[in-house]
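Every protein chain but one is kept in place in this view of the complex.
Take a look at chain A:
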């Protein structure tokens, strides 16, 4: 494998060789195969999580007779437009171990994929603005350390050393300090999708683009395959991994999911010289920001807070985000905003995801990532592949059950606001 990387994969030596020979040796990162009539496993959705699932099915479970069906192009959904934050700073059993597992996978991802996903552990700082919030963050930090991750509680001077450009004296929410999670950071979102796609394809998985699933064939309570715009494809196992379109695809199997789709906006400025070295979250203002490697300031806030499939939001939320930005760091007022966009978030009532079987034999669901699916990409794929391959949940994803809403057991109340639509 190592030797392979020198000749066929990516390495410094290969870049040098190609540079000296006119870059004529590069080949497409994946094939463009015709769908076969039957596969062992079909994954609906060629986004980050679907491609990661395919990669881990092939690399961890040696199951390569797999198709990923994508109605558009690979990585063209939310993995192609998000704010790229990677972190493991949860304090909620069920989610804590899952995201902790995910961060460990991120840390070995580039080597695993032989692909530069530009994973940058630049650190995340969650600001706090009162004594009560400091106590809560101290507790969260201890919990993060106890689960094997990292956290440092910064006092005001500590934050000032790292983020001197913030307005510490703002009248509404003066900054008391921050919780510093050094292993958190960002990654290049497209490269993550492409890396997983290449990993899956190189092991024999068929990545089939421009292939929309139009129906799910079910006989006697068991899945038999899917209907697509490129013909029927049979499979004994089908995994639905379609993020914001979860309800639509589940409806093809006669299912209703505990999901309302909402729109989340994000914004990018023109490219600037390096100014923000970390990821900063300003929870009191519903605002977070980092700087991309191209120089754009990437930032966002809360949901628009109404159901939407529009992939764009409205002005009130954009204004709110701009106000929060100016409150926290007035320096941003000099920057020009380049673009904004909206993504469709499949919001569950408790704000936590689902990786589970369904009541239909052979039909599996991976959904409900709310506004935090990007950092989950490796673990989502890793644990969903485990479920598809072995029919048992992976230990770190065992609590992400679909039936928690019916039984009321194991609700993963992400923001401690109660388990109800519209509260997360």
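By our rule, a residue touches a chain if its C-beta (ideal position, glycine included) is under 8 Å from a C-beta of that chain, and two chains touch if they have at least 3 such contacts; residues count from 1.
Here, contacts and distances are computed from a predicted model.
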Choices "BMP family ABC transporter substrate-binding protein", "4Fe-4S ferredoxin-type domain-containing protein", "Molybdopterin synthase catalytic subunit" or "Sarcosine oxidase subunit delta" - which one is the UniProt name of the chain not shown: "Sarcosine oxidase subunit delta"
Options A:73, A:165 or A:309, residue touching the unrepresented chain: A:309
Touching residues on chain A - with respect to the absent chain: 247-248, 251, 256-261, 305-310, 314, 316, 349, 405-407, 420-422
